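These notes are about the structure you will find just below.
Only one protein chain is missing from this complex, and each of the others stays in its spot.
First chain written, first letter: the chains are A and B, and each begins at residue 1.
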Amino acid sequence: MTETLHAATAARGHRPDLEPAPTVLQIRELVVGPRPQGGGAATRNLVDGASLVVHRGEMVGLVGESGSGKTLTALAAADLLPAALQIRGGQVLVDGVDVAPLGRRAARRHLSSSVGIIFQNPTSSLNPRLRIDAQLREALPRGTSRQQRRELTGDLLGQVGVPNVVKTLGAYPHELSGGLNQRVMIAIALARRPGLLIADEPTTALDVSVQAQVLDLIDQLRADLGIGVLLVSHDIGVIADRTSIVSVMSQGRIVETGDTAEVLRSPRHDYTRRLLAAVPQRLAPLRLRSAERDESPVHLEITQARRSFVVRGPAGSRHFTALDGVDLTLRQGQAIGLVGESGSGKTTLARAVVGLERLDSGTIRYQGQDPDELDRAAHRRWRRDVQYVFQDPYSSLDPRLTVQQTLREPLELNHSGLARATVNRRVEELLDEVELPGAFRTRFPSELSGGQRQRVGIARALASDPALIVADEPVSALDLSVQARVLALFGRLRQERALSFLFISHDLTVVRYLCEDLVVLRRGTVVEQGPTETVLRQPAHPYTRSLVDAVPGRALSTLPAPTDALDGVDPATREEGP
Amino acid sequence: MSNATASTAPAGRPSGQLRSPIGVRHLVRRLLTGLIAVWGAITIVFFALYSSNNPVLLLVPPDAPPEETARLTRLYGFDQPVPVQYVKFLGNVVTGSFPDSLRYGQDPLTIALQKVPASLLLGAASLVLGVLVGGLIGYVAATARYAWLRRVPLSIATVADAVPTFFVGMVLILVFAVTLRWVPTMGRGAGGVTGMILPTITLAIAFVPAISRVFRTALLEALRADHVRTAIAKGVSRPMVALRHVVANAVGPTLNVVGIQAGVLLGGAVVTESVFGWPGIGQLSINAVQNRDYPLVIVCVLIIAIGFVLINLVVDVLSVLIEPRLRA
Partner (left out) sequence: MSTATAVLPELDERPATRVRRPSIGWAGRIGAALLVVIVGVSLLAPLLAGDPLQQDLASILAAPSRAHPLGLDEVGRDVLDRVIWGGRTALSISLTAALIATVLGLALALGSALFGGWVDTLCSRIADVQLAVPTIVLAIVVLAFVGNSFVPIVVVLVLGSWVLTFRVLRGHARTVVEQQYIEAAIVAGAGRSALARRHLLPSVAPLFFVAFTLSASSALMLQASLGFLGLGVQPPRPDWGAMVASGRDALSAAWWVATAPGVAIVLTVLALQLFGDGLAERYLGGARNSEGAR
């Protein structure tokens, strides 16, 4: 196992036996903090003594959760920190040259020819007002003649694997897909032939299959051009698959650096260990049902669901088919994972189940009945029974209401005339059930972290004692460790409450943990369904296979299971000091 | 910029001229909306007129004999039912045939059209001035290095926003014409180019605050945009980043506000012309109202409403040219 990892690492350019390649980036004891404003210099540093080295031909990973300072470290290396921040200490050496003493203009000139950088959101990183052609020309070195520029732009696009070069040159960023724009960004980054490419979460905004292609491209350019790459990511899977050296960052410090395979196999730092334990690939799947129990009554039945939207533009409208005849059956107590890429229709289907979206045709029957045909009382019962957990923990809570007020809402709306004391007791119970302290009652959403907000959202869904919960990407906005805990909470709820679950996700590994069954959607149709293990091991449909193959973190699944069970599967019951 | 370079490109290269930048359907829809707006304005005038009972009473001298009133009522068709009058009225508007001006005894359209160039001149001059000054204040307020420079000019603009146009004009007259005697007190008739200075400044001040505020906001938004970081990273020089990636990107949103503010501009023009006796359509409309010269009032309102629609149409076309995302 370890051998395979090592072999893979070696193929990615790092050869411990050979002379080390020249250094393209060296960061020494970097400290980044807010610019002092009017004397008060006591503010916390966001990067606090980070050091790392990137050699030519090497892909170095920088991994950490949000707020760890990884992106700021990368931006500082390219002298692109936001105006409110500044480098407070340490050195940044690019191609062996210390950047700081150069002065602003000289530093900029040096950096722009020796560092290329790409960002998380490729489409907004390009100027919406200019054609790709114009934006590429700007990136070419000074002194390039008109004639040369004309040829070079096309060559650059060809180099990054853009299929239709002429058409792409004449296009505006909003006319291209995210993946294509990221390729353009890479072309821009490489236009001045830098020795270093900094990639800051380059694929986070892209679908998994596109993500794999873009990462393949970066890896290939690294090998072909011999450039060093600093890959910044929150995704341990991506880091594990793509990098030879990794630095793990937490709270502004690099806590561990080493050979990627080594770090993953035997993490030395406690933080790394916890992070690895939270990787969904490594969570023991929750299996509450076996195949023969499929006799349970049908809870939800979707037949031939169709829905299309009219997308309006200034010059007319076009149709977009979100659902194109979807059938789906969910039995009592079953948890189905609904997976697919963006535009597959999974969210539309989920919304239709809870009545937030209408179908053009087809039916959705809950316990054998179409909610639209129910009388008032039965409709109210349905409304209580079927609950929804939203993706975005930030916009799904009213910023003006305290946690208590948010949780009271479903109680008051569904059981009018409930005594005040009863309502308050229920709120306490709900908070307890989602593992939030009772004192959080009086907090506003702005005073909660992302994971805490999502717990409040789950508590709100539980308030009406539902039988079916539809959850739309409920953990995709959360950091890895938080995600693991929220997943564990979902798992516990499944066990204790005997809920049926429709769990929508783009992330196969998350679904694998929580759901026994899997439905794969593509362009509004079901391409494959069945028990999770079967579908993932022997995907029948080529699309499913490509999805499974594209999931990053192959290297992770070959690692031994976490030794310390307390670290992993059930963080909810773990005791730990502050 | 990119268009110019693309047109010199050899065949097969993308060219700005290959694609129609503006959807025809888009243009037609905006034009229809504009026509509806003009119709709305005309309808309001009609019903305002009708609600004053028999409009003929406005036309004849108070001591006119009843037979004369009755004759004119029949002549102008005011004895017919309202819907019939309304349809006839709309028909007249469409064909451009209006009853003669009561005061001048001529075709009101001819009279009004003669006044249009003067108004255009004043409007264009103050638009140029206002956009320059407003743009400058907005730019300074968004980007100046010193806090006082970011705040003071914008604060002055904010205060100016609280001064009604007629009072701006009056104060300017008091200071520059009456006290300092730098310029003549009255408008164009009174002395060529110098007569234009005060009206132009007055009208410009009416929309400088809005332009500077919006331009500042748009600039701040453009400065925050991710693509500016890309431009800096790829080594574009600072002035070019500012011009090509920040200022140029902030023009679109600002232009939109100019369109929305067009009503303010026209209203300000009416007041300004009236304050300075500028012989334009605004002053004509005020005079027509004071003289109860209702055919002339209708024509004036019609022209002003059309002017508004045209301004917005131009803004629309320019926005689409500047903002490729608006194209289909």
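Convention: a residue touches a chain if its C-beta (ideal position, glycine included) is under 8 Å from a C-beta of that chain, and two chains touch if they have at least 3 such contacts.
Worth saying up front: this structure is predicted, and the values here are computed from it rather than measured.
A.B. asks: Who touches the missing chain here, A:Arg183, A:Arg383 or A:Arg522?
C.D. replies: Among A:Arg183, A:Arg383 or A:Arg522, only A:Arg383 touches the chain that is not shown.
A.B. asks: For review purposes, identify every residue of subunit A that touches the missing chain, sorted by number.
C.D. replies: 64-68, 250-251, 271, 274-275, 278, 354-356, 380, 383-384, 386-388, 390-392, 395-398, 400, 409-410, 413-414, 432-433, 435-438, 443-444, 446-452, 457, 460-461, 463-464, 479, 481-482, 485, 572-576, 578
A.B. asks: Under the stated touch rule, tell me which residues of subunit B contact the chain that is not displayed.
C.D. replies: The list for subunit B reads 33-34, 36-38, 40-41, 44-45, 48-49, 51-52, 55, 58, 158-159, 161-167, 170-171, 173-174, 178, 213-214, 216-218, 221, 253-254, 256-257, 260, 263-264, 266-267, 270-271, 274, 285-286, 289-290, 292, 294, 297, 300-301, 304-305, 308-309.
The rule is simple: only the chains that are shown with their structure count from here on.
A.B. asks: Could you tell me the distance, in whole angstrom, between the mean C-alpha positions of subunit A and subunit B?
C.D. replies: Centre separation, subunit A to subunit B: 49 Å.
A.B. asks: For the complex, give me every residue of subunit B touching subunit A.
C.D. replies: The touching residues are 1-2, 5-6, 9, 12-15, 18, 23, 25-26, 225-227, 229-236, 240, 244-245, 248-249, 252, 320, 322-328.
A.B. asks: Touching subunit B in the complex: which residues of subunit A?
C.D. replies: Interface residues on subunit A, with respect to subunit B: 78, 80, 108-109, 111-113, 115-117, 119, 121, 124-131, 133-134, 138-139, 142, 150, 166-167, 169-172, 174, 185, 188-189, 191-192, 313-316.
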